[in-house]
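The full complex has more chains than appear here; those shown keep their coordinates.
By letter and in written order, the chains are A and B; residue numbering begins at 1 in each of them.
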Amino acid sequence: MSFLGQPTETQLEKLNADFAILGVPFGSPYHMQGVASDASNAPSAVRERSHRFGPMLTHYDFDFGENLFAGQNVRLVDCGDVISDPRSLDDNKTRVTDVVRKILSQGAVPIVLGGDDSIPPLILRAYEDSEPITVLQIDAHLDYRDEVNGIRDGYSSPMRRAKEMPWVKKIVHVGLRGLGSARQQDVEDSRAAGNDLITAKQVKNQGVKCVLNAIEPDAKVFITIDCDGFDPAIMPGTSCPMPGGLDYWEGADIINGVGTKCDVIGMDYTEHFPSLDLGGITSLTLVRLMVTLIGSMLRRD
Amino acid sequence: MSFLGQPTETQLEKLNADFAILGVPFGSPYHMQGVASDASNAPSAVRERSHRFGPMLTHYDFDFGENLFAGQNVRLVDCGDVISDPRSLDDNKTRVTDVVRKILSQGAVPIVLGGDDSIPPLILRAYEDSEPITVLQIDAHLDYRDEVNGIRDGYSSPMRRAKEMPWVKKIVHVGLRGLGSARQQDVEDSRAAGNDLITAKQVKNQGVKCVLNAIEPDAKVFITIDCDGFDPAIMPGTSCPMPGGLDYWEGADIINGVGTKCDVIGMDYTEHFPSLDLGGITSLTLVRLMVTLIGSMLRRD
């Protein structure tokens, strides 16, 4: 079942797309259970939930006040999942970067369905030839640990790993709240590196403009969403939920704002655990946010 | 189990009521599964959930700041469900209109528990002798398709069918968002017919007054609620949920506003799928909105 019932293409050298959907059904865990945790079921859960919207893509979209695709012929292609081998876990990670690199070389914008939160650096590694990138991270947590028990590529470290890439200019962390893996030093390191830290409470108090103002117009932006950045009322299907997160319209307005004023070069979402979802609302919200991103990008100022 | 534990009366010629509750446990579907979909269980789910409030109806209501019934002797009667025959589906539809007509002729305000979203026109047909009616529709979708696969009385068409009735003056569509069955032409048709289209985002940005201003004081108003008009956080029990809908107080304020400034002549709700509900919150919210409507009508300005 493809994303939004769109065409599929797994031979990437033949890919002819504006937007390329890619599933990454695994992680890089601290414990055995994480090798193929429930987050591995996220790509198929989202694809299934998206299905009923397939025939509606040419209908009127009330959020855009007109046809979703603005009358354009948009090529949205589902490239399936990165192939994984249970007997060669390291190769799986390399393969993520390779596949994203191929998608980029074909001129498509990758939209990646994770996986745990160790995945974003594997994707960002493929952008090595890009102009400086701003990473917009929606997450309750900073994810800026240097290592956890000697592991440097786990789900507590992706933003630090990303920032270490020369082509990543800064991280805009959005939705921070409460306690997580971050220590005082991690916060200081992220600030020192020039990143912006925006708490969920700041978004509540100041509105989404505090996020939009942190990103330059026309910046190259990669959006990475950890489901726990959002409020459990709309994204309960995640392993570390925390009350007080972004609500739907905050998320949609941020994505719409960035999509129209910047140059979004890719996105992913991670930490979606379908078995923890309630009534499929997490999958549904993710689907809509991806649709909103596509619609917004077609309306670049 | 009757609604709010109130008296029942199924011999409608004997009906002596201010408000008459009526269940319509079926639909007019596009597919076999819809003939008696889970929405058919909605009337009994709502009745059961309402039960514990029965003994509290004479207590203090903090939303009204006094006794709910304002000290009046209110006759609220449950008329049971419209009888349905699995071997004569067309007759079932006619029967809805007949029963509502009888309720109206006894001077009671019908409050109808649906059913799928094909039900409202069957109800509105009974108002043929009424003064011009404004239909206030709370729904994520426009429901203004002329036909779907040749079927003109399905759940994608109720508002167009309603507007075609000479006694329906206009529709105020509230809560529109995202993608649905509506096409560009449907939107244009509805606007051309003089209806008001108010998106969920407008309600978020402008407050409920944008809805209340769209309805003339003292207008005859029929309120029809499709559960998906509301946010899934309070009405998850519906077949086509969509994040970003009306929240509880927006709904309550709209109903309270209309109830006190207009002449509400009936209401229904549809697309309630109890098996999709979470913790019964959909049923509970529906019960409270109906209680709020009754309390509001007793406080007409």
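Note that a contact is a pair of C-beta atoms (placed from the backbone, for glycine too) under 8 Å apart; a residue touches a chain by one contact, two chains touch by 3 or more.
Treat the numbers as computed from the prediction; the structure is a model and nothing was measured.
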Identical copies making up the whole complex, of which 2 are given, total 6
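Keep in mind that, in the parts below, only the chains that are shown with their structure count from here on.
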Two copies, chain A and chain B, superposed on Cα atoms differ by a rotation in degrees, nearest 5, of 120
Give, as an integer number of Å, the spacing between the C-alpha centres of chain B and chain A. 39
For the complex, give me every residue of chain B touching chain A. 142, 176-184, 186-187, 199-201, 204, 231-233, 236, 240-244, 276, 278
Counting only contacts in the complex, chain A reaches chain B at residues 52-53, 56-63, 66-68, 233-234, 248-249, 252, 278-279, 281, 284-285, 288, 291
